[in-house]
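Heads up, one of the protein chains got dropped from this complex, but the rest are sitting where they should.
This part shows chain A:
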Amino acid sequence: MNAVKVISPGALTTVQDAGRFGFLQSGISVSGVMDSYSHRAANLLVDNPQEEAVLEVTLMGPVLEFQCSTRIAVTGAMMQPKLNDQPVPMWRTIPVKEGDRLSFAGIQGGCRAYIAFAGGLDVPVIMGSKSTNLKAQVGGFEGRMLKRDDMVPLKAPSGEARLWAAGEEWIPNFPAQITLRAVLGPQEDLFTEAGIASFFSAEYVVTPANDRMGYRLEGEEITHKAGADIVSDGIVMGAVQVPSSGQPIILMADRQTTGGYTKIATVATADLPLLAQAQAGTKIHFQRVSVEEAQQLLRMFYEKLQAFARARRPVNA
């Protein structure tokens, strides 16, 4: 059987791909991976299309037992993967055999690791995506996080069984202080000048209230001209919402499709992987960029992944 058995599920392990974009008009959230760089890189290391579904593993890793031979790659947060209790490298293709067990020794940096499987996960495509939508209880594996004894079906690996390793320069680290570039708007006119100045100059700290829905930050109050409530409108990933407390919340993969708080800015898509790996206590500075600059950053993000694919080194098992 082409599958992987869940011996223990970890803190929050879900099936995610690039997200479900076709049904926002019906109130169905996007979901999808939090860190799209690690997601795409993991797939490239097992010769999958970049957007194929992977397992997103949060803070505490699962224990998985392979029911078939295949190739996998682990990227993202530094979680010290082990195969049959022997340490194995991240950011590198790992050949596995039936009966092998993948486990994690513990997190040393970042929040979320990604496990890609050669050929991909054999879960149904629902409304155009394999992503798990926890709230709507659809997609991924039975619309929920993995639990003990689940048999997650895998596609058979196809093509040549090539093994790859990424060089050090391609592996992100997880600093305690990050800079996120952000585009002003959509509701910048509802904030005071001082409020906007605070946002782009003060230091904000990630609070423990951070999850797949959003990151609550704490720092200098961002002041509104006249209240924080608006008639609800649509929300993108990376939107920086500021409720009446003046403390920003950055909305992430599991955000609702609409919301009724003012949004001062939107984090550049290219910088979201950095935030997705930020643990509580991480210090954030926001740097203002124009929409054109943010689009240029996104172009560079995809070029970097193409370069990653070219720079992979073939390795021997």
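The working rule: contacts are C-beta pairs under 8 Å (C-beta built on N, C-alpha and C of every residue); 3 or more make two chains touch, one makes a residue touch a chain; residues count from 1.
By definition in this document, contacts and distances are computed from a predicted model.
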| item | value |
| --- | --- |
| The complex's invisible chain, by UniProt name, from "tRNA modification GTPase MnmE", "5-oxoprolinase subunit PxpB", "Molybdenum transport system permease" or "ABC transporter ATP-binding protein" | "5-oxoprolinase subunit PxpB" |
| Of A:C68, A:A165, A:M213 or A:L298, the residue in touch with the unshown chain | A:L298 |
| Residue among A:V63, A:V88, A:I126 or A:M151 that touches the chain left out of view | A:I126 |
| Residue among A:V57, A:M90 or A:L184 that touches the chain left out of view | A:L184 |
| Option from A:Q25, A:N173 or A:N316 whose C-beta touches the chain left out | A:Q25 |
| Where the unshown chain meets chain A, residue by residue | 21-28, 126-127, 135-138, 183-187, 230-236, 238-239, 256-259, 263, 266-270, 291-292, 294-295, 297-299, 302 |
